[in-house]
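As you look at this complex, bear in mind that one protein chain is not there, while each of the others sits in place.
Chain lettering (A, B and C) follows the sequence in which the chains are written, and residue indices restart at 1 in each chain.
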Amino acid sequence: MLKTEPYVLNMGPQHPSTHGVFRMELLLDGETVVDMRPIMGYLHRGIEKLSEERSYTQCIPFTDRMDYLSSMTGNLSLCLAIEKLAGIEVSERAKYLRVIMAELQRIASHLFGVGTFIDDCGASGTPFLYMLREREKLIDLFEMASGARLTYSYIRPGGVMRDVPDEFWPAVRRFVAEMPRYIDEYEQLLTGNEILRARTIGVGILPREQAINASASGPVLRGSGVKWDLRKADPYCVYDRFDFDIPTGKQGDAFDRYFVRVQEMRQSVRILEQAIRDIPSGDPLPKVALFFHPPAGDAYGRSETPRGELGFYLVSDGSIAPYRFKIRSPSFINITALCDMVVGWRIADAVAITGSIDIVMGEVDR
Amino acid sequence: MSVGLNHFLVLSAVLFSIGMYGVLAKRNVVVILMCVEIMLNAVIIALVAFSRFVTPTLLTGQVFAIFVITIAAAEAAVGLALLISIYRNRENVDVEEIDLLKM
Amino acid sequence: MITDGAAFAFWVLAVGTCLAALSVVLLRNIFHAALLLVLTFTGVAGIYIVLSADFLAGVQLLIYAGAISILIIFAVMLTRRPVMTGGFSRFSISAAIVAVTLVIALIWVTVGLTDWSISSESPIQPTTAPLANALFDRTNGWVLPFEVASIVLLAAMIGAIAIVKDK
Partner (left out) sequence: MDWRDFYIYHLGKVNESVRSWLSAHAAGWTAYVVPAILGAILLLVFLLPSQLMVVWIERRLIARFQIRRGPNRVGPWGLLQSIVDAIKLLSKEAIMPRYADKWPYLAAPVVGFIPAILVYAVIPFGPDLAFADLNIGLLYLVAIGSYSVISVFMAGWASSNKYALISAMRSVAVLVSYEIPNVLALVGVILLAGSLSLTDIVRAQSSGSFTWFITVQPLAFLIFFITASAEVNRTPVDLIEAEQEIVAGHHTEYSGMKFGLFYVAEYTSILAACAVMSTLFFGGWHGIPWLERYIPPWIWFIAKIYIFFAVFIWTRATLPRLRIDQLMAFAWKFLIPLSLLNILVTAVEVLLIDNTTLAPAVWMTLLAVVNYALAALLIVAWSRAFRMPRRRSADIPEVRRLGALPAETPSY
C-alpha cells in the first residue's frame, strides 16, 4: 500500500456512537485501525466505595445505576450475594418472580442492545425504534411491579419489594404471547438483510480461546461458540426447573453476537411461559429485618445478566455494612477484548463491533 | 469593442506563459502538473479559437481539442501515479530532491 | 462578429482565468492552488462557450473540473503537509524572464506577424451532432485517431495501476 503515517483519532467521549461516555483512542492508517485503546472512567462514581458506607439493603439502588438498562438483574446479583453471605432463605414465589423479572429484563435489555447495534451499523433508527416499542411495554410491566420505570430496586435480600399487582398477570401473558411475532418481525427486517450481513459477518471475530482467556461472558462469549450460561452452569433461583436452550454462535463475529441476542430473547420467552404457568402462590416479601448483621466472612454471588456474568464479592466483618464490596461487571470485562477485535478493521467496523459488545458505561465505570 | 481571434490568441499566449513559468519555477511536482494542465488548456483555447474564426464550419479544431483533453486525462493519471510512486519511495515530491539520474 | 454581451463575458472570463492561473503559480499553499486550478478550468470552459463550442465546454467541465482537478486534489491529499509547500526553485528569476519573453514572442508572431484568414461564416451552433459526424465520418473522419486515443487511455489506466500497485 501507499506509505502513510498512522494518525491518532479520539473517538469520544462525545461521539454519536460511543455508548455513553466511552472514549476510543484509535491509531488509524487511512481508515484502517492499527491500534486501539479504550479509555474509561468518565462515568466513575465510586459505587464500590460508597457501598462500603451503607447497609446491605441500601446498596441495592447503586446496582440500578450501574447497568441502567437491566436494573433487575443487577438487583438480583447483589441479592444473591447478600443472601449467600447472610444465609437468608427466599420463598418459592419470590424466586419465580425474580426469574420472571430477570427474563423480562433480559428481553428489554437485548432489545435495546440489538437496536443500538443496528443503529451503529448505520440504520437511521428505524429498527431501534421498533425495538423500543416493545421495550416500552416491558417498562410498563416493571412500573406495575415496582413503581419505577428505570431504576427498580425491586428485588430485595430475602425476596422482592412487594408482590406484583393483579393487573400484571394479564399484561405479561399478553406480552409473552405477542413477543415471538415481534421477534420474527425483527428477524425479517434484519437477519436476512444483505447489507447488515455484509457489515457484520466475519467482522470483529473473537476466537473461542481468546474469548475464554479474556474472561468474557454473556452473548460475547456465547457468540464465540462457548456454551456457558450461569443459568445452566450454576443455576440460581429456580432456573434448573425450566426447559430452555443456550444459543451459541459459530465463529464469534459481530453477526453471531447479534444473532445470539435475538435467539436469547426467544429462549427468555420460553422461560417466561413456564414460569408464569408454574408460579406458586405465597408470600414473596423478605422475612429479614431491613438492617441485619451477616456473620463475618465472604461470599461471591453472581447471576447471568443480559451482558454476562455480573458478580458481587462481599466481605463482611459482622457489621451492618459490607467491609469490601467488589463488583465484577461484565461490560467492563467484555470491553477489554475490544482491542483484539477491532485492530485491522475500518473505522465503521470499530463502531459496529463496539455496538455488538453492547456495553453500558454505567457498569463499566461504576 | 468586438472580440476577435487576436483576443483569444493573446489570452492563450498569456495562459501558456503562466503555465510555462510555473513548470520552470516551481519545485513541487504536483504544482508542476497543475501548470502543465494550464498550458494544455491554453493550447486548446487557441485550437478552438482557430476553429471558430478560421474554419467555422469544419469543427476540426474542436475534434483536436477533444483529443488533447483525452491525452491530458491520460497524462494526469500517469503523472500522478508516477508522483505517488516517487513519494512512496522517497517521501518527497520536490523536483530538486528527486533528480536521481544525476547521481 | 461577436456580440457585445459575449465581449463582456470574454473580458470577465479572460481576466478571471488569467488571475486564477497566476495565483495557481504564485500561491505557496498548494491546496489553495488546486482550488484555484478548478476556477481556471471553469473559466476556460466559459471561454469555450464564448467561442460557441458548447459540447467542448461541457467536456471541459466534466473532465478537467470534475476529474483531473479531483485527481490533483487527491495527489495533494496523499502527499502530506510537510512537503505540501509550493516553493520556488532556484531558476525562478530566469524562468520569469523566459516566460515574459515567450509571451511577447508568441503575441508578436501570432497577432503581429501572421495574417489569419478570418472567415465571416457564422459557426455551427449546436455542436454535438456535427462534432460526432466530424469524428466518425466514414470518408474523412477521425475514427482511427479516436480508437488510438481510447487505447492510449486504456494504456494510461493500466500503467497508472501498475505503477501505484503494491508490489
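Brief remarks follow.
Please note the rule applied: a contact is a pair of C-beta atoms (placed from the backbone, for glycine too) under 8 Å apart; a residue touches a chain by one contact, two chains touch by 3 or more.
Values in this document were obtained by computation on a predicted structure and should not be read as measured data.
Under the touch definition stated at the start, the shown chains contacted by the missing one in the entire complex are A, C. Note on the undisplayed chain: of the listed residues C:65, C:95, C:134 or C:160, the one touching it is C:65. Screening A:78, A:196 or A:216 for touch with the missing chain picks out A:196. Although one chain is not displayed, its contacts with subunit C can still be listed: residues 5, 29, 31-32, 35, 38, 54-55, 57-59, 61-62, 65-67, 69-70, 73-74, 77, 126, 128.
Taking the whole complex into account, subunit A touches the unshown chain at residues 1, 6-9, 15-17, 25, 27, 29-37, 39, 118-126, 129-130, 133, 189, 193-196, 198-199, 201-203, 343-349, 351.
Following the convention adopted for this analysis, only the chains that are shown with their structure count from here on.
Inter-chain spacing, taken between the CA centroids of subunit B and subunit C, is 6 Å. Residue positions of subunit A with contacts to 2 or more other chains are 2. Within subunit B, the positions touching two or more other chains are listed as 84, 87, 91. In the complex of the two chains, the subunit C residues touching subunit B come out as 1-2, 4, 6-7, 10-11, 14, 17-18, 21-22, 24-25, 30, 33-34, 37, 40-41, 44, 47-48, 50-53, 55-56, 59-60, 63-64, 67-68, 71-72, 74-76, 78-79, 83-92, 94-96, 98-100, 102-103, 106-107, 110-111, 116-119, 121-124, 127, 130-131, 134-135, 142, 145, 149, 152-153, 155-157, 159-161, 163-164. Looking at the complex, you find that subunit B touches subunit C at residues 1-11, 13-22, 24-28, 30-31, 33-35, 37-38, 41, 44-45, 48-60, 62-63, 65-67, 69-78, 80-85, 87, 91-96.
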